[in-house]
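Excerpt of the complex: some chains, original placement.
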């Protein structure tokens, strides 16, 4: 029996995996991938303004609500495993233990590819720190002398998913994924994020416009494929191929 | 019967297609692609120093020798069609007619992908001008109002092949192609370039070292594939995919 294909998403805050790669998750889940999502924090301090505007709110209650939303969204997308590191946010702070934990997840999952944030983000330094640590942990997970005896990591691609305000982050997509078949599930997951309703329409617009880019780059007016919804990704590492 | 797959190489000088993408040509030819190569010039003035050091050399004789070498190399690689524009080199100069001719070739070939030079080259401005014109001609070939009635071009990827002194050109490969199965033919083509024997070893070294990069990026010490020879390419446009 062939080994199941796997993928790994590292999300700084609880909702990032929904807006930024929910379509990719749902689509690959349907294709038989077991997709693991790591949420480093719940975004409880920095991405929950609506909750904090309520009376008598506490950090624990915000985290509970955000955890519940993330779990609902993960179910909607067909996530195989949702792992909440609960590291705190704004700012995220990585110690050696949290890095080792992420290395262990990488090795356990053995992902065909990984997904995380853009390299630069002057609005949200948690995002760029996450990607820096993901690159570090990928190196460590490849090291034969780290926890010798464990299966070391290969060389999975790291795709950077779409940040908010792409141009300010220096993010340039080189891969467009047609998520039309998975859109209903991405939309369902988006609608789990009740605390950030102001972003529902925003990311629907993004998906529609990325579909336009999908069509342009697959042939345009002369044979391009009419995707309805798409997501864009930037690759960190080169691909290795047998045909161009 | 399905249409044959095609590819198009645009080479500023007669030998560029050999050093820089001879493996890709031979490999795809073997895979059933009809590969067309356009040589804009013979490199007769700027890349034929060895010939010019002979007594009584003339421009016409240099061009004949270089044409013969290019034809031999094309045969060795299994090129479907070698088209020599004979535009003169150092500097290449494009007028409207030569651009229109290139547009016509693009439309006639309808390539699945194209290959040409790096965007920047302070050592050889013919190279960077070529890529600039290739991008312009790709736009024109996509224009429904250019020679209406002809089949317009889709949106083929443009791969930039490896320049000499890559770092000076700001060229960054994002795709490594395993050319091991085609190496014997690339080597044979290289050896047709008698006027530039000083580059034979150089490009053999390049192919071996790119194979190391192929292995690293396909899994490294943990499952990477041991290619013997590879070529690297930089993509200009995003890819459109159904699976990451």
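Think of it as A and B in the order they're written, each chain with its own count starting at 1.
As a convention for this text, contacts are C-beta pairs under 8 Å (C-beta built on N, C-alpha and C of every residue); 3 or more make two chains touch, one makes a residue touch a chain.
In this text, all values refer to a predicted model and were calculated from it rather than measured experimentally.
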item: Total identical subunits in the assembly as filed, 2 in place; value: 6
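The working rule: only the chains that are shown with their structure count from here on.
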item: Rotation, 0 to 180 degrees and nearest 5, that superposes chain A on copy chain B via CA atoms; value: 180
item: Whole-Å gap separating chain A and chain B, where each centre is the average of the chain's CA atoms; value: 37
item: Chain A residues touching chain B - in the complex, by the definition given at the top; value: 7, 24, 27-28, 31, 113, 142, 144, 151-155, 157, 159, 173-178, 213-214, 216-225, 232-233, 235, 237-244
